[in-house]
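On to chain A.
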Amino acid sequence: MTLLNQFIEWLDNYWPHWASYLTSAIVGVLIVVIFVILGIIVVILTERRLLGRFQVRLGPNRVGPEGIFQAFADAVKVLTKEDIVPKAADHWVHWLAPVISFIPVIMVFAVVPVASGAIFADLNVGVLYLAAVSSLSVLGMFMAGWGSNNKYSLVAALRSVSQMVGYELPIVFALLAVVAAAGSMSLNRIVEAQSAAPFFLLQPLGFIIYFIASLAEINRSPFDLLEADSEIVAGVHTEYSGMKFAMFYLGEYGHAFGASCIIATLFLGGWQGPFLPGFFWFLIKGFVVFFLMIWVRATLPRVRVDQLTAIGWKLLLPLSIFNLLIVALEQIFWPGMFPWLLIGVNLLAGLALILLVGRAVTIRGGRVEV
Partner candidate 1 sequence: MTTALKTEQVVSQIAAAFTGADIKVDGPAVIVAPDMVNKVCAFLKSAPGLEFDYLHNLTSVDFMDYFEVVYHLTSLKHNHSMVLKTRCFDRNNAEVASVTGVWRGADFQEREVYDLMGIKFTGHPNLKRILLWDGFLGHPLRRDYL
Partner candidate 2 sequence: MSLQTQELLLNVGPQHPSTHGVARFRVWLDGEVVTNLEVVVGYLHRGIEKLAETRTYTQVIPLTDRLDYLCSITNNLAYCLAVEKLAGVKVPERAEYIRVIMSELQRVASHLMSVGFLLNELGAYFTPIIYCFRDREKIVDLFEMVSGQRMMYTYLRVGGVSQDLPEEFIPAVKRLIVDLRKAVDEYEALLSGNEILLARMKGVGVLSPELAVNASASGPVLRASGIKWDIRRAEPYSIYDRFKFDIPTAKNGDCYDRYWVRIEEMKQSLNIVEQALRDLPGGEIRSEVPALIRPPKGDVYRHIEAPRGDLGFYIVSDGSIAPYRIHIKPPTLINLTTMKDLCVGWKIADFIVIFGSIDVVLGEMDR
């Protein structure tokens, strides 16, 4: 019984059902939106400070104590900028693109359990909802690239479509492995199924695959070809200024925040943990995953677009299929097996697979004969 349902029942004492349903929906949406936006602001600040520490410099630390109001200062700056739309741009497409790109970010949080019972919609097909909604943002990127009437943006948009489509499959297979191990698609059940051992220990290969594929889905380094500063200026958001650019910027960090929360839920055990309330554990685990993402961004250079599709299709897809196979076999033949043995077996199998598939696949390549 989620908190929201308890709220509806309490309100049912005073109001007709439809009114209490509507009120609780609005309250829930507001809470989710505020949570997401606050989360994004904290995430932006954390990223900038941490990136600075990785690069042997301080991050922004002037606005407010230790720079915690930096995001608000940036928001004010961005709101006061002139909104320039190129004359030859497709006006409606250009206007809609940031909106479509930002909405899935918030929608994803509807099914993420932040604490025991604190979930907006306890869908029993939560994983399906996740996979569906997170692929909506491709559309936003492509609309931005097309609607800008700019060659750089078009090139970036084409790259982004191939990138995101290519990494959907490894994500889905890794998700399926989690679902097979947990026995349900609802995110609440998945968190509860990790009470024995979190899934990143039970399925280390799945965790790695999902992490890498998430990095590609949210366009972060080393897969940030979409906004490759050094090649295509600013990629898809070259022609955006002012609040629209801010929507893209927030959307990017919102995706990162969402992906870290989802990984924390699916693989690290969600809100479970001793001593502290569930909400704090959720935030800590989300932060750990996000720290990994920042670490990867600060360290690795970018891959080229054909190498990116090669990694997605040739390297991650076979690995994820094998992962699913192993997990499914374990569920059939050893259900209820003592987790530590499973962990050991999966770890060895994961390492062996990575070595084998990595040997068999080359991602270096390609001069094209012209």
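The rule is simple: contacts are C-beta pairs under 8 Å (C-beta built on N, C-alpha and C of every residue); 3 or more make two chains touch, one makes a residue touch a chain; residues count from 1.
The set was built so that all candidates are chains of the complex that A comes from, given by their letters.
Just so it is clear, the structure is predicted and the values come from calculations on it, not from any experiment.
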In-complex contact partner of chain A, selected from candidates 1 or 2: 2
Interface residues, chain A side, partner candidate 2 - complex: 51, 54-57, 151-152, 155, 158-159, 221-222, 224-225, 228-233, 297-307, 363-364, 367-370
